[in-house]
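Shown here: the complex without one of its protein chains, the others still in place.
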Amino acid sequence: MSEETSGRTVAELAALVGGRVRGDGAVRINRVAAFDDAGAGAITFVEERRLLPEALGSHAACLLVPSGAREESSAAAADAADGPALIEVARPKLAFALIAELLHPPKRHAASVHPTAVVAASAQIEEGVYVGAHACIGERAQVGAGTQLHTGVIVGDDVRIGRECVLRPHVVLYNGVELGARVVLHAGVCIGADGFGYVRDEDGYRKFPQIGSVVIEDDVELGAHTCVDRGALGTTRIGRGTKLDNLVQVAHNVQIGARVVIAAQTGISGSTVIEDDAVIGGQVGFGDHARVEAGAVIGSKAGVLPGKIVRAGTVQWGVPVRPLDEYKRLNAHFGRLPQMRAELDELRQRVAELAALVETKAD
Amino acid sequence: MSEETSGRTVAELAALVGGRVRGDGAVRINRVAAFDDAGAGAITFVEERRLLPEALGSHAACLLVPSGAREESSAAAADAADGPALIEVARPKLAFALIAELLHPPKRHAASVHPTAVVAASAQIEEGVYVGAHACIGERAQVGAGTQLHTGVIVGDDVRIGRECVLRPHVVLYNGVELGARVVLHAGVCIGADGFGYVRDEDGYRKFPQIGSVVIEDDVELGAHTCVDRGALGTTRIGRGTKLDNLVQVAHNVQIGARVVIAAQTGISGSTVIEDDAVIGGQVGFGDHARVEAGAVIGSKAGVLPGKIVRAGTVQWGVPVRPLDEYKRLNAHFGRLPQMRAELDELRQRVAELAALVETKAD
Partner (left out) sequence: MSEETSGRTVAELAALVGGRVRGDGAVRINRVAAFDDAGAGAITFVEERRLLPEALGSHAACLLVPSGAREESSAAAADAADGPALIEVARPKLAFALIAELLHPPKRHAASVHPTAVVAASAQIEEGVYVGAHACIGERAQVGAGTQLHTGVIVGDDVRIGRECVLRPHVVLYNGVELGARVVLHAGVCIGADGFGYVRDEDGYRKFPQIGSVVIEDDVELGAHTCVDRGALGTTRIGRGTKLDNLVQVAHNVQIGARVVIAAQTGISGSTVIEDDAVIGGQVGFGDHARVEAGAVIGSKAGVLPGKIVRAGTVQWGVPVRPLDEYKRLNAHFGRLPQMRAELDELRQRVAELAALVETKAD
């Protein structure tokens, strides 16, 4: 496909994202690019208006800009007759993401089962499924239409996988796990291992039963090596549209709502609940039976005590978590402890002098 | 097997756990269940007496309750003639775990070597071993009777694995690693990778030799993606009956005793010693050459400095760790820093006024 006919025109992309073209709508765009790496055929974006003057000097073929930004930069605009074509749009970064999906669709493998894969006779594989080399699919497992199981993916017995999922190399689904549609699991994700529950007796620890399951709802994406343990007796659940980064630990019976985001290396102890639309930083630790109400935001490295309730919509940091304002105030006080110590010493000295003076005069 | 003949009777289960039947000992039980999910054929448990009245209204077929609890709840008991059968036992949760082992034994694969597995001719495989698809067993490796090596498990050269172990998919044992009997390794566990040791020279870092080994004793269970590095020159060791959660890091030459539990994402630096019966929370970090004496408890997210000794039986939290009482007291003071600041300011003002008064009168 030649450069002249590949990709889409600026006008087509503007229509896709509901934007307005300024400049030559016939320019062809075939890739997205970072601002400082954009050249011929590339589209990039500016989210902040203050960066617009600089952006107009970009070598990009097309620039997504905030609506109305063009008029505000009339001086710059005058110079930009030969600059990039512009698409004005309410949310340039979101538009950029949509255009990237169009111009850079994820590679898909053709429907096929690699001869080295091991698929149980009782497994049900719908149409359009790709099963890569050395993948294994267990007894009675169901794999939905169009799903891609990459090299070395292991699907246990009685697993159910929805349509159009992508499981990257070496993902492991233990027996009985359930995935919705369009779930993306990166390399090494492990779902359904035993939760960490034991009962102590005289000789040591006996396993508390870990015989529940895991349900991962539609449109969830889990990062590399993230672990989601099966419920002890009930179900561990991750809600629709939720995204977890790499190396996250989700313990037994945790309930994560819809559209939650959790950054890397965070760990969530048993039975904790994270409600819809929460935003959780990296390396956060949750004790068991905690609850994060809807829309709360928890800063990276925070610690949430067992049973703690983080109120809806609040922003909390620290170990243990506190409202961000309070966290900042306390940290500022902490940093000034030496000064406070000095003031206290000085004041003691002053009081001692004063006392001496008073007592002298009292004589 | 029909519902009428499957499972065990209440009387049989009571005998197993040394409990006493109250109600119909002939009722058949075929599954354990969570309290609020228990129905026909299910047994559940109540650990705390105060929950007993509610529990007696459960739809469970059988309820494990603390010894003597029945008498204390005589009012409730009167109503419970058609409620669940009861088994009174000293430790209901422990009894529940024992019954779960009986009613829900882990699935075992029949002894077999999958045709896609690659087993070295010099490996010694005892009777009853299962070797799953795409597993690999190295030269001179020994695999004990009844051990289950799941799909994609990799056993290096000269590895020794005891009897009745279960290695879940994609476990990797580097050359020379040694496992005792009944060891359970969850998916992705990696044992025997090089420790992190280098010597700096003019050009950069040279590897300090990482040529020791790893010994995992009987009845150890390691969670998904947990890593145990080989000793630099000596041996990294995890003692009998110890349980590690997911994503734990155990560095070279670490010595972990018997019956230790360590929650997810904790990291233990080189040569640190954790003695028997210690209990370690999640996301704890240990510097190198630290020592946790027997039975100590360390709270989640704590930090233990290099060389630190945590005394036997103490409970410690924080970064760096302190005794829990002290940790709580300091945290309370920390939270009141703004008030302390205000009091100090007020007192300065008061002293200034007083000084002015004294000096005025001194004139």
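Labels A and B are assigned to the chains in the order they are written; within every chain, residues are numbered from 1.
The rule is simple: a contact is a pair of C-beta atoms (placed from the backbone, for glycine too) under 8 Å apart; a residue touches a chain by one contact, two chains touch by 3 or more.
It should be emphasised that the depicted structure is a prediction, and the values quoted were computed from it without experimental measurement.
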| item | value |
| --- | --- |
| Which residue of B:236, B:249, B:300 or B:316 touches the chain not shown here | B:249 |
| Residues from chain A at the interface with the omitted partner, ascending | 32-34, 37, 91, 93-94, 96-98, 100-101, 104, 107, 114, 116, 132-134, 151-152, 168-170, 186-188, 219, 221, 223-225, 240-241, 243, 245-247, 258-259, 261, 263-265, 282-283, 300-301, 319, 331, 334-335, 337-338, 340-341, 344, 347-348, 351, 354-355, 358, 361-362 |
| Chain B, residues in touch with the chain not shown (by the definition above) | 116, 118, 134, 136, 152, 154, 157, 170, 172, 174-175, 188, 190, 193-194, 196, 198-201, 203-209, 211, 225, 227, 229, 232-234, 247, 249, 251, 265, 267, 269, 283, 285, 287, 303, 319-320, 322, 329-330, 333-334, 340, 343-344, 347, 350-351, 354, 357-358, 361 |
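One rule holds in what follows: only the chains that are shown with their structure count from here on.
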| item | value |
| --- | --- |
| Interchain centroid distance [CA atoms averaged], chain A/chain B, Å | 27 |
